[in-house]
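Since the structure comes first, as structure tokens, the remarks are kept for the end.
A single protein chain has been omitted; all remaining protein chains appear in their positions.
This part shows chain A:
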Amino acid sequence: MTTADDATDATDATAGRERRRDHWQRRRRLERRLHDGAALRISSLALRLGVLDAPREQIDALQGEVADALDELRAVAAGIYPPLLHEAGLGPALLERVRATGADVALDVADDRCGPAAEGAAYFALVEVLTGSPGPLAVGAHRDGTELVVRIGGADPALAAVVRDEAAPLGGTVEAGPDTIVARFPCG
């Protein structure tokens, strides 16, 4: 391979990572649009229904439908980019998820912020691991220089592949031992 090809490859890789970072930014903005647009509009509808001059049972039934629609929107938003991940970081977002699902996980996540791409990729990789593991798991995460380091103890090493699917496009790395997966996600 020639030097010129190497340079092209490096440029391609950098452009690919850039696109992947944009991808996470877009997801975060999409969630915000859902919240500020559709969700708020539908919540307002619930209040407007409350002042209608109609039989109580009818209004209750319609408001129930509205609440179900909002539950579905919240589920979609959580799959795009959990707002808590943006507002409070990886630790609070994971804890909320663990509480909601009852997963058997010990969390030790530092308060460090690492940008929407690293945090998004790490969060969704961990959601996959949690879904695929009976537990108990031990998950640790902290910022080390320009990288977000995530250590997962107690997971099937085969799950390293789903973590790599999120880390590699950003230029991150994943190492899997018999009982531990360690992933590094570039911050920024």
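Everything that follows uses one rule, which is that a residue touches a chain if its C-beta (ideal position, glycine included) is under 8 Å from a C-beta of that chain, and two chains touch if they have at least 3 such contacts; residues count from 1.
Here, contacts and distances are computed from a predicted model.
If you had to name the missing chain as UniProt does, which of "Extracellular solute-binding protein", "Response regulator transcription factor", "Glutamyl-tRNA(Gln) amidotransferase subunit A" or "ABC transporter permease" would it be?
"Response regulator transcription factor"
One chain isn't shown here. Among A:Ile42, A:Ala168 or A:Val182, which residue touches it?
The missing chain is touched by A:Ile42.
Based on the whole complex, identify which of A:Gly50, A:Gly132 or A:Pro157 touches the chain you can't see.
Checking each option in A:Gly50, A:Gly132 or A:Pro157, the one touching the absent chain turns out to be A:Gly50.
I need the residue numbers on chain A that touch the omitted chain, in ascending order.
35-36, 39-51, 59-60, 63, 66-67, 70, 74, 83-84, 87-88, 92, 95-96, 98-108, 135-136
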